[in-house]
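A single protein chain has been omitted; all remaining protein chains appear in their positions.
Let's look at subunit A:
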């Protein structure tokens, strides 16, 4: 018999923790009438305290003092990690001398300390359009003072937070646009991570309803393809930020008077390489560097002797405004160099963000025929007073 026991290796011995789980899970499952899983979307963490045995591990401090270093934030020096480390270091003989094996039977029961319930985060993705030129993507707060009303982030997440009864969120998107830039076309992919949602089961119809709620709440944004996705799927969106192309439409002002054929040459330029030093307007929070970027195609539409509309398809991460006005000559070549005159950008719209994610959600049968916003309705309506920043010329277009 003795020989048999001596053949057992470390892995043959069942950990107390595992045995405990096997016993407890089936008991809890029976009592509550629900399946108990080791890994699940909903975690209940129950904490117990047992003062009688709190001091059991303290003998380790004498034998392996190096493992137990006091730190500012720790209440007790005997953290789980420190104890595990010491147990690995201590020799079997030393252990047996200091601590009885098996341990003595305790005289008191443990007491409940706390119960914490946590649901894993739920990810909601979609694409958003921004029709306002006075709406920032994220809240604009400086020195505790809000500089601009609302934000794309708040308009999207507020209804989601309340529907999912979540405690917090993380908003991310495939790139960003400035306050004064509209996002048209299919919109920009975004994902919201809802933290500890108290309600996590939603049908496709319910999610679609949520989309309608968001769209009705404000005319400044529009959301489409709203859907619940997995954490892994969110990776597609960030890929888009760095790798995929974007299309823009810019209203250009030229200092010298131009005629229709003066801008035709722009249509023939393909894959123009430009070098952009970090724009001055972001230089306070970005490292100083030179970025090589490519303008794939351009298309110009004449407006009048000092204005034309320029459509561009560019590599992700291209600063369009700086390409147009040159940013003190720190983007080269820039539109001023190409046009051989000072040029400035009066308005900018994002026409498309060329990422194939999230998957398109077709409108449900019941919704077809309803008047939902046509693609470019907002583009063709004259901009409202609030949309025009200090550009008096903006009102002409």
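Everything that follows uses one rule, which is that a residue touches a chain if its C-beta (ideal position, glycine included) is under 8 Å from a C-beta of that chain, and two chains touch if they have at least 3 such contacts; residues count from 1.
The working rule: contacts and distances are computed from a predicted model.
*Asks:* Looking at UniProt, which of "Dynein regulatory complex protein 8 isoform X1", "Protein Abitram", "Mitochondrial import inner membrane translocase subunit" or "RecA family profile 1 domain-containing protein" names the chain we cannot see?
*Replies:* "Protein Abitram"
*Asks:* Identify the residue among A:20, A:265 or A:328 that touches the chain left out of the display.
*Replies:* A:328
*Asks:* From the listed residues A:231, A:286 or A:340, report the one that touches the chain absent from this view.
*Replies:* Touching the chain that is not displayed is residue A:286.
*Asks:* For subunit A, which residues touch the unseen chain?
*Replies:* 253, 255, 277, 280-288, 306, 325-329, 344, 346, 390-394
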